[in-house]
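These notes are about the structure you will find just below.
A single protein chain has been omitted; all remaining protein chains appear in their positions.
Let's look at chain A:
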Amino acid sequence: MRHKIALAAALLAGTMLTAGCDQIKQVTGGSEVAVEETEFPERVFWGDTHLHTSNSVDAFGFGVRLGPEEALRFARGEEVTATTGMKAKLARPLDFLVIADHAEAMGATKALYDAPRLLIRDERMKRWYDLMHEGPAGSQQAMAELLDARGRNDLPQALTDADAAAERTQSIWKDHLKTVERYNEPGKFTAFAGFEYTLMQGGNNLHRNVIFRDGIDKVGKVAPIDPTYKNTPDEIWAYMEAYEKSTGGKVLAIPHNSNLSNGLMFELTAPGGGPMTAEYARRRARLEPVVEITQIKGDSEAHPFLSSNDEFAGFGVAGWELNNLLMQEPKKNEMFAGEYVREALKRGLLIEAQTGANPYKFGVIGSTDSHTGLATADEDNFFGKHTGNEPNALRANEAQNLGTGKGRFGWHYLAGGYAAVWAKANTRAAIWDAMARREVYATTGPRMTVRFFGGWDFKADDLKGDWVRAGYKRGVPMGGELAGKPGARPTFIVSALKDPLGANLDRVQVVKGWVDKAGKAQEKVFDVVWSDMGGKRKAAGGKVPAVGDTVNVATATYQNTIGAPTLATVWTDPEFDPKQRAFYYVRVLEIPTPSWPAYDAVRFKVKLNPDVRVKQQERAYSSAIWYTPTA
């Protein structure tokens, strides 16, 4: 009898039978102990810290049916079948993956989709249910409406019911961790536990991805949380601190899409106004050592409004510069300063000058934010932002504006964002530690190798010897800090090697930001080394002429007959003032290559609208090296 009831209860529970099993088995597949760390980072590891699967409320709503297991197999280089039926495979595997499904309403749309229609009382939910069952177009409409309601804090009560949500989250999380554990193979492929904390106010994006250093033994003791405060990250920071204290584990958070925060991501003041305290600044810098600078929903490095002397500012801002995330509040010019990373690095110096602590001393990575379960960032193999724009003939021209009919189109999505990590091994511990010390860089998709060391005595001759060792022994790598040295100028080793499957390099630049004597933040971009085309390409008036363009849009091809496969130099800051706090980071530009809509046009034989971006110069951004004057 009792047995029967138990069975009935299990059948009645809204979850899958397998989810009812609470026991988490410690998987003993690979041991981290067995993987040796090298003396210093010898190779860069490539990954995506921001991938959504069918456990994300919006991803499922947009139609994706691939779960964490398919996502992990795909990232490891295996072929999977995408939701829309196409075979999908990366040109080469990734080295690590963070599945960062939204904690908020985890599994809620899936639960709604699976629910008996009879029992759905809320009229809006019934409508979304029907739309989702109609097919992909209906699903997208349902999600547009759901996200809009979310931005206005007007979700149906049944979707935000804390009781049901906590139970769903728990059961999904436990299954998820088991899968992550099974696919984590130290030394070969790292699968991290993580989730997305979707902090948002009125459609202003303050989202963070939370990434654990630990395995199921520690992470299994907590569950993802979603925001209850609507405008400050205090709650997620308290959660992270409590996790570290109670388990002895480690966790960090990566903010993303500052470009859609309407000026709130990198404020000069404390959230909501008032002076920022040193305590807030230190806490933020410690818990959020890395920021996602580029992804499918636009690039957040620099905006032409802020960096009018930088002709390469403004990559991937089209479409995204109009509004906040949910298109509920148009953007004003004065908001840009709180949205772009270069400006944030400058603001960090200003705040440090006033409070003694820099909240924005962070490194940078790229990632996809793909909602297809497929971590694709290659222009010629782009599976879209969500299942509604997996490869199809119309996707580049299509409106993508959450049903508002204005502003954003499919081609505004970038095929991009990967994270490059200089770690001492491919393990959770080693990759996480490299993120914590900011020894990371971002690319818009191509896998170029970028090294950046700062010191006081590097010479051009160093490049002839073992300069990597010299870089670590006599200087600091990207993400590091330089303290003053009397009478010396900072020198930098800068090196870039093209993606072996990709385009040649146009130039390497150093971007410097500093606080001048008047207490104002300044910036300047230096071309430090470029492909000189046999001595024919010379700088004039402080500018290096454009590299040229071999893109054939009609065939979606380009030639590596311009640019250089590798560029390296030792650079000294000619304008160094030892009294001024400053940062330096590297930007590497490729020669122009076709964009994903151009590849689509050839593949599907469609005509693109005239304003669609058909080519671009892809790029890498290093984490900065900071100089602080000695008091």
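Here are some notes:
Going forward, a residue touches a chain if its C-beta (ideal position, glycine included) is under 8 Å from a C-beta of that chain, and two chains touch if they have at least 3 such contacts; residues count from 1.
Here is the rule we use: contacts and distances are computed from a predicted model.
One subunit of the complex is not drawn; among "NADH-quinone oxidoreductase subunit G", "ABC transporter", "Parvulin-like PPIase" or "Multisubunit sodium/proton antiporter MrpB subunit", its UniProt record names it "Parvulin-like PPIase". Of the listed residues A:Asp114, A:Asp217, A:Asp457 or A:Asp516, the one in contact with the hidden chain in the full complex is A:Asp114.
For the chain left out of this panel, the touching residue among A:Thr449, A:Thr491 or A:Thr593 is A:Thr449.
Here one chain is not drawn; of A:Gly138, A:Gly314, A:Gly484 or A:Pro565, the residue touching it is A:Pro565. Mapped onto chain A, contacts with the missing chain fall at residues 1-2, 4-6, 9, 11-12, 16-18, 21, 27, 29-30, 43-44, 46, 69, 92-93, 114-118, 162-163, 166-167, 170, 182-183, 185, 188, 447, 449, 451, 463-464, 468, 495-502, 504, 560, 564-566, 568.
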